[in-house]
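Note that one protein chain is taken out, while the other chains of the complex remain in position.
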Amino acid sequence: MINSSKRHWLRLVAILAALAVIAAACGGGDSTDTTEGSSETTEGSTETTDGGDTTETTEGGDTDGGDAAGSFETYALGMTSDITTTNYWNYIGPEGTVYNQYVLADTKTSLFGIEYPAIQVVPAAAVGLPAEPVEGDGGWTITQEMRDDMVWSDGTPITANDVAFTYRAVSEAALGGDWLSSYPYTEESNPQLTSVEAVDDTTVVFTFSDRPGLGVWPHNVGVATIMPAHVWEPVLEDALTQEDPAGAMYGADASIDVSAGSTMFDSWEEGAFARNVANDNYSDSGLVHKQFDDGTVQIGDEMFYGDGGGEVVVEFTEGPYLTEQTFSIYADQSAAMLALVNGEIDYWINPLGVSPGLREQGLNADNLSVAVNPTNGMRYLAFNMRKSPGQYKGYRQAVALMIDKEFLTQNVLQGVAFPMYLMVPEGNQKFYDAELAAELEATYKGVSEADRITQAVEALKADGFTWETEPSVDEEGVITYGVGLIDPDGNAVTEQEILAPPASYDPLRATASLWIEGWMENLGIPARANPTDFNTIVAKIWPGVGEEIGFDTYILGWSLGNPALPTFHEAFWHSRNLAEVNDGNNSTGFANDEFDAAADAVLAAQTEEEALEAILTAERILADELPYVVLFDTPITEFYSNDLSYPFTQTLSGLQFNVGFPGTVAK
Amino acid sequence: MWKFIAKRVGQMIVLFYIFLALLFVLLDLQPGDISQQFVGNPDIPPEAKQLMIDQLGLDEPKHIQLFNHLKNYSTFNMGASWSQYPRDVSDILFSALPRTIYLFLTATILAYILGFWTGKIVAWKRNTATEKAVMGTSIFLWTVFYPWFAILMLWFFAAYLDWFPVGKFVTLNFESRPDLVNSISDVLFRTSGSEAASGWTSSAAPGANDVFMLLFTSLIVGTIAFFGIRWIVKRQVKDPTTQARLFTGGTVLVFGGFVLYWITNEYGPWAFDIFWHSVIPVMTLTLVSYAGTTLLTRTSMIETLKEDYILTARAKGVPDVTIRDRHSARNAMLPVTTSLVLALATVIGGGIITEQIFSWPGIGQTYLAALSSEDIPLTMGALALIGILALIAHLVADILYAYLDPRIRVQG
Partner (left out) sequence: MADLLTKPEGDAPEGEAIIATPLWRIRLRLFRRSFARNWKIFAQNKMGLAGLAIIVLFGLMAIAHPIFMATIWDGHEEGGKNVYDPRAGADAVIVEKTVVPDGEITDPTTQIGQTEAALQGTGLVIPEVGTVMTAPLANPAPPVISGVPHPHWLGTDPFGGDILSQLLFGARAAFALGFTAAISSVLIATAVGTVAAYYGGVIDTLLMRLVDLMILIPALPLLIVISGFWDLDLIKLGIVIGVTSGLGGTAIILKSQALSVKVRPFIDAARVAGGSDFRIVLQHITPNVLPLSFLYMMFGVTAAIFIEASLSFLGLLAIDQSWGIMINIAHTQGYTLQGLQVWWLMIPAGASVTLFSAGFFMVARAMDEVVNPRLRAR
């Protein structure tokens, strides 16, 4: 027994030893294999842009910067979504997500930039303010001078040739997305950008088919991205020989790219993080920016839009002070907030602002500061003006009168949203019509339910609506709600569907739709709020050219594009952009010659005054015609570590709109 | 047998193409398409949409699009993603795959080992307090509303106790981890002062997927070694006491070898970071599927215990433990093994909620993102991957059944 047991032992030990040897061999093999594989992939992928080099330079930069005040090692940001590309062509093209923007936007420059918080056009790679268009043979030309002291991160100068190259790449490879507005090369564009040429290193000439308004120059072409020709020229030549040149550009390996901004892209671990490092060759390092009380913007020694009267409101010196900028990715908002509270990240860069629960958590945290800013957007109720009853102005006005925005935002939505009356948000002071807003508030704000109903009934009656039971208010103020609204043609108004995103997508709009349903029913309009998947709503509103557009009303939101010159009026309500014509953004079917003229005038405006005047006209028409009832918007609340020091925190759409100030943030 | 397999494989291929076609139809039924992504940006002109439609071929007739997809799949090519054009679908999926496999494979293996063991014992001890407690817990865990349970786990262990991180699979900078974690890491890998101390952005840091690949390879090797030793011991050693000792020794050996391997591995500090992040999700997943295995094993055991041959064995006076482990458990393993095979197939499919709650960027998150951005090729690719695995698993389960249970006759 003992013997046999011993024999078994020995056999087992032998087997185990053999196993161990095999396991070790396998394990060892595994390890070496994978390491080799990994070094290969690292080289192949964007993992390390000339890997060792960057890190070394960064470390060098760190010791240098150690002396400078406010310098710090890591600016740790959190994001709630991953980036989808590291290729700048792709980012301006179809992958224009806000997260790509956060990571990549700072790595390129343009002729002009928008200076926040003043929201003014200032030179970046250009010299002076935008040059005037001049009529010449073959169209209108703009000759713009450029600086001669700017370099890419590899030391190559940034020249007019880069601008010309970018235009050539965009037009010849037929790039899409935002490139189309940056360099409007297509024949559909009005005016079309027909050529961009470099006269010499510091002079670039743009030729347009027609006179460009401010909306095009400088607000599209002037602020367009400049790409490095010396890096991308061979890639473009190769792409043009392929079947899908645009695809080849979007898919090209971006690890060769260089930066013109304060940071440069370094690496991306999918689903986990992206990393930028400081650009030690940043041309504007040490440049001082000032903004004065009277609106003057001073950059270096040059003053724009005034002569420096009054006090300095904002002053900052460009860095970068950081050595690396990391973007950790959290799939969950609560997780991002907790990371912020725990000090794992310095700032959570987030386009949506935080939800109420997290906001409370942030306000209670001692290590966090808060910045609350108005946003450049709005949420609205839209009517289908192609059919009854949405086609009647009286009906739209009546619905607008019934909606108590103050009650909705303050009482129902608990103050997480604020009421709006104009399309241009109050945060954009330059184009906000305070006078009109005051008039509208006088009409709508703080009106009792009885008065609302009385006025709404008047508006409906004026258009010829009748009821089975007319809503009425007796002398004692007792309200009888209406039943069975009948349109001027004598047809009973059918049940009006209010499409709104479901509570799980946007509780604010979902809740608003329920209340609006109630208010409409009080007026005798059969209404039903229908929480609907976002994509389904979009498909119902934009079914495609030639399809019938059958929705009744819907609630969605817009973000309003460039605040320095709002051109969204044309996009949203001009009759040329009707959804049934070109699948454009004019979803309501609103077509008004007077408005079209005003919207066109905004685009064609040569000065800000002209643009402002046209915008005010357009706003008045909209406030009267009411294709939309603007409802409310939410402010953007952002939290950041107390250790950080930003150049300013009060700015339209918040810190995230300035991609978190990588070039100027200090610790 | 071979004829049976060949026939099944043939059917599988046909089925797979029908499945793909069905997927395309379902995805095409989604309202709108990816070109609508520009809706809502007033700065982008309408031409942008047309350009995208032309580039992606969105306006081609549907049957041509479907045909192209099927043709692609015939050449083992999943096509280019739309939402990350022109990146290949397979590239996106394969970068997400290791993360999902690591998480779910670990949890599945743990759950089945623990669940089978518990189920076996519980079936034997009917109507005892142990059984009642185990059954109560199992039923709770099995029917608990999973997202809710996962959130509560996350809250308790990560937010309240602060032992583990909230979501994600890496902490960029190791210094921002709790001191205790860094001390452990330091003891194990001597990280302090080395390059690894600065974490994932250090120049020595490997790609996360390389670490994941190595993690689950070592996990599989470990599991096989563990069962291999048991198997060999069972065949070679008859004496139960020696057997038990050898089992323990083997387990310690495998576990020790595993730990030693990782301590000496250059990826060690990073693997440890991933491991630390995966504790709560693995624990949550394990608990839930452990409950299922326990319940299944118990039922299956109870059924076999009523078989005639068990009664015969009892009558002959065979010891209880032998009946339990040799006669009964082995037969009860059949349904459990089948369920394990099927569970392994759904490893990559079942992760949507888990990955969402724990910020774990795997196939589930890729799938959700692809679907909401109406990226048909990517969505199809993710589902096709799940489908292929499910098909293979079913085939394996069928074969296993025929192999393990001679009572089941394979019919032509």
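As written, the chains take the letters A and B, and residue 1 is the first residue of each chain.
The rule we apply is simple: a contact is a pair of C-beta atoms (placed from the backbone, for glycine too) under 8 Å apart; a residue touches a chain by one contact, two chains touch by 3 or more.
Quantities reported herein were computed from a predicted structural model and do not represent experimental measurements.
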* Of B:53, B:144 or B:334, the one touching the omitted chain in the full complex -> B:144
* To do: Pick out which of A:235, A:338, A:571 or A:655 touches the chain that's been left out of the picture.
  => A:338
* To do: Write down which of B:1, B:29, B:129 or B:180 is the residue touching the left-out chain.
  => B:29
* **Touching residues on chain A - with respect to the absent chain** => 333-335, 337-338, 354-361, 363-364, 369-372, 374, 404, 407, 410-418, 449, 481, 502-505, 507, 511, 514-515, 517-519, 521-522, 529-533, 535-536, 635, 637, 649-650
* By the contact definition given up top, give the residues of chain B that touch the hidden chain. => 11, 15, 18-19, 22-23, 26-27, 29-31, 126-127, 135, 139-140, 142-149, 151-152, 154-156, 158-160, 166, 299, 302-303, 306, 346, 349-350, 352-353, 356, 367-368, 371, 379, 382-383, 386-387, 390-391, 394
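Operating definition for what follows: only the chains that are shown with their structure count from here on.
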* Structure fact -> Whole-angstrom distance, CA centroid of chain A to CA centroid of chain B, is 38
* To do: Please give the residue numbers of chain A that touch chain B in the complex, ascending.
  => 5, 8-9, 11-12, 15-16, 19-20, 23, 26-27, 30-31, 34-35, 37-38, 41-42, 45, 47-48, 51-52, 55, 74, 76, 82, 84-85, 90, 94-96, 174, 176-178, 180-181, 184, 186, 188-189, 220, 244, 246-248, 250-251, 267, 269-273, 275, 324, 326, 328-332, 334-335, 338-339, 342-344, 533, 535-536, 538-540, 542, 558-562, 567-568, 571-572, 577, 582-585
* Would you pull the chain B residues touching chain A in the complex into a rising list? => 30-32, 36-49, 51-52, 55, 80, 83-87, 95-96, 99, 158-159, 162, 166-173, 176, 200-201, 203, 206-208, 210, 213-214, 217-218, 221, 225, 228-229, 232-233, 236-237, 239, 242, 246, 250, 253, 257, 261, 265-266, 355-362, 365, 372, 374
